[in-house]
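With one protein chain held back, the other chains of the complex are shown just where they sit.
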Amino acid sequence: MPKSPLTRDLLFALGALALLAVLPLVFPGKAFSDFVIRLSAFAIFATSLNLLIGYGGMVSFGHGLFYGLGAYSFALLMQKAGASIPAAFALTILINGGVAAVIGAICIRLKEIYFSFLTLAFQMLLHSLIIAWTSVTGGDQGLTGGLPRPPFLGIRLDDPHQLYLFCCTVLVVSLLLMRHLVQSPFGYTLRMIRDNPRRAEFLGIRVWRVRLLAFVVAGIFGGVGGMLISLFVSSAYPDFAYWTVSGEGVFMILLGGMSVFLGPAAGAGILLLLNDLVTRFTEHYSLVLGIVILLFALGLRRGVLGFAADLWAKRAATARVAASQARPAA
Amino acid sequence: MLTVENLRKSFGGVIAMNDVTLHFDAGSLTAVIGPNGAGKTTFFNLITGAFPPDAGRVLLGGEDIAGLRAPDIMRRGIGRAFQIASIFPSFTVREAILGAVNARRRWYARVGRRFPLAEAHAQADEVMELVGLSARAEARSGTLSHGDQKLLDIALALALEPRVLLLDEPTAGMGPEERWQMMETVHQLWQRKHMTLIFIEHDMDIVFKYAQTIRVLSYGKVLAEGQPADVRRNAQVIEAYLGAHYRAGDA
Partner (left out) sequence: MLLFLVAAGLSLIFGTLKVTNFMHGSLYMLGAYFAYTLYNLSGSYAVAVVGSALGVGLFALIFERLFMSRVYGADVLMQLLVCYGFILILDDAVKIIWGAEFLSMGMPAAFQRPPVMLAGGVLPVFYVFLIGVTLLVAAVLAYVITKTRVGKIVRAAAINPTMTSALGINTAVVFGGVFALGGLLAGLGGALAVPVRSLVSGMGFSILIESFIVTVIGGMGSVAGALVGALLIGLVRSFGTIGFPLFTEGVMFLFMTIVLIVKPSGLFGKER
């Protein structure tokens, strides 16, 4: 009996969550759970960015703004305002949504490269604000003093195992919500706008509003990612709002696949693995990452196997041509 | 149904639409013809809100829509298909039309349920059948042949249940036989749906066979209007556009 797509996604999500819950038994030890927690933050971030890039055709270079904003809002609420975790969560979502609405309203009226760069410029503005406002944000040292983790609803997030489960749950729920959005009429309208915004207007669709809403939702989920990372490191650092976060987000999306919903999440996983691997051998992670990105952008767009196959085919063809030229004319 | 009064539009120093006044009766089938650059597509653009006119009124069913933006105008019952088929390449035919139906019904921003909404299917199926694309329902729009893409473009406009349907050169880019097929489809859907249909066309054989009335534009002004038989006898029209070949009596 065919299940509705919604049920299928729900079951998949539950299965994934169950799997994630069980895995620490197979891989005990901090390295694994730390990896998954970081992955949760990045996967949510990358997927939220893909709402804009892949589904909306809006290439934002400044999505890291919401990651950083989420991290700092949450951390500051916890540290300075003594908020409970659910309250801080909710407030951060409101803050991110509000900021996204304002910035989106300004940026969305622009096309293409101007939109991209303006979003980046806003992100760097936030970054400068964070660095300059030392009294509140601790400047380029980041927030010192750690984060309190008051228990809520019987959950104690100072217990690493509970933190792990919490992050996994947030990951699965966030992805599920975004999935639902993308598969809703709104999501399809967003795709129509991506394909042909002019035609969408001539169908009576208010393109601007749909885009703005997508931007706000993406900003909110980007902030959720920021919250998780801030929870993980018990602080917030200016790096969270640095442009490299946006760049890595874009790379994660391209690495894992723009047109598959879980692509960005997969890309996040691959990139994190690469990060862990490389930093074990050298401190020049940027160099290696840069080379990998170049290889990807210039040749390996169809993946490592695709590249190899192309190379093989080219060699075979060249060999054939050379052979036929070597033969004397019949 | 649709009336434009003293419509004027210039771009830079060029007058594209020069004080045009025209009326289209409800349920009529009108061809708009004229040499290139006469302002036919500009005319469509002004009616559908692609840009606002410098002066004049556009009355749709009595309501002045001049100056409104495209989405607002389309919601009031105008549908438009484009000279170069304007579609959504990554969508299948069925998905695209369902999307257009959603737009019509204002369901397009709903987030509570999954796409496609069950209620939209009936209408989408009907539209596909009207243009003859039912067989290609699951094909990806980007892979359709040129002619099918133009049909899809029309289907998208039809999904809006328009009172007035504007077709910009529906047979553009088609070979001789395909043109007649396309026009036959257009004619049939006009008969079934009884909307006011206005089409821009360059192929005079088609125009004289199908159009009830004709409007001739030249250099942004109305050169002539009326029944096909009268228009093809009109000396000014012959000189400006038709040429001696189409003098009365020639087929």
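Going in written order, the chains are labelled A and B, and every chain counts its residues from 1.
Assume a contact is a pair of C-beta atoms (placed from the backbone, for glycine too) under 8 Å apart; a residue touches a chain by one contact, two chains touch by 3 or more.
In this text, all values refer to a predicted model and were calculated from it rather than measured experimentally.
Visitor: What shown chains come into contact with the chain that's not displayed?
Guide: A
Visitor: In the whole complex, not just what's shown, which of A:125, A:155 or A:270 touches the removed chain?
Guide: Missing-chain contact among the listed residues: A:125.
Visitor: Looking at the full complex, which residue from A:40, A:79 or A:116 touches the chain that isn't shown here?
Guide: For the chain that is not drawn, the touching residue is A:116.
Visitor: In the complete complex, which positions of chain A touch the hidden chain?
Guide: Touch set of chain A with respect to the missing chain: 53, 59, 61, 106, 109-110, 112-114, 116-118, 120-122, 124-125, 128-129, 132-133, 243, 247, 250-251, 254, 284-287, 289-294, 296-298, 301.
Methods note: only the chains that are shown with their structure count from here on.
Visitor: Counting only Cα atoms for the centres, state how far chain A is from chain B in Å.
Guide: 43
Visitor: Please give the residue numbers of chain A that touch chain B in the complex, ascending.
Guide: Within the complex, chain A contacts chain B at residues 4-6, 180-181, 183-189, 191-192, 195-196, 198-207, 209-210, 213.
Visitor: Contact residues on chain B for chain A in the complex?
Guide: Chain B residues touching chain A: 48, 69-72, 74-75, 80, 82, 86-91, 95-96, 98-100, 102-104, 107-117, 156, 159-160.
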